[in-house]
Each structure stands twice: as C-alpha cells, then as structure tokens.
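A single protein chain has been omitted from the complex, and every remaining protein chain is retained in its original position.
And then chain A:
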Amino acid sequence: MSKVIADLLYSAEHEWVAGNGGGPVAIGITAVATDALGDIVYVDLPEVGDTVTAGETCGEVESTKSVSDLYAPVTGEVVETNADVVDSPELINSDPYGNGWLFKVAVTEEGPLMSAEEYAAANGGEL
C-alpha cells in the first residue's frame, strides 16, 4: 500500500483529513506515522461533543515503543469516534486510511493542511 493517498489532506503532524462535501470530516493518522510509531497498542481519542482546535493535542497514540500526542488537524466539534480502534488499536497499523480512522469533526475552521503531493514531498516520498 502506498504510504500517502491522493484525495486526502494532510497535517504536518501526520494526520490525514478526508473531506465529505461540507459534512463532518474523518481524521486518522498516516502510514508514514504508523511506520514510525511501530505497533500501536492504545489510543486515547477525544470524546463526542468535545471541541478540538487545529494544531492542539486532542489525544494520545501509544505504541509498543513510545507515546505520541494526537494533534487535531482542524477546529470543530467531534461528532463521532471509532470505537473499533479503541478496542483493536492494531487496525490503525493495518488500515490507517480505512478501518483505522479515528474520529469525525464538524469543521468550523481548517488548520494549515497540505495536499497529498506536498505531504509526500515533505516526507521524502512520492505518491
């Protein structure tokens, strides 16, 4: 699988954002991040109803080797979280852009986001 997928937007902190025609956006972490983290064993997500702020921490991702902050790539209200990844954090490794999504936000303001090309270039890779 490619480490970076076209049609998504990316933050410098390795989150991806999937637009949805003006509806809530899905957010996850990229394969670049999961590769660097190693096997993820625990994830702490914001709760439904929380307001997250672009560029600020909103949770934690813990792998066998380390703990990393989860940064919100956009500002808005959390409308849904993925209970499957809380129970089975390995989904984030196996399918970071699919079943490993983390939460959905009704966006009031976008953070600084990159295109797939820009994100791939920033991480020394290609699409």
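The rule we apply is simple: contacts are C-beta pairs under 8 Å (C-beta built on N, C-alpha and C of every residue); 3 or more make two chains touch, one makes a residue touch a chain; residues count from 1.
Assume contacts and distances are computed from a predicted model.
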item	value
Chain not displayed: protein name in its UniProt record ("ATP-binding protein", "Menaquinol:cytochrome c reductase iron-sulfur subunit", "Protocatechuate 3,4-dioxygenase beta subunit" or "Aminomethyltransferase")	"Aminomethyltransferase"
Contact with the hidden chain (one of A:G23, A:G38, A:G98 or A:G125)	A:G38
Touch criterion as defined above, residue of A:A6, A:V67 or A:A122 at the omitted chain	A:V67
Hidden partner chain, touching residue among A:S11, A:T30 or A:N93	A:N93
Positions on chain A where the hidden chain makes contact	35, 38-39, 41-42, 62, 64-67, 90, 93
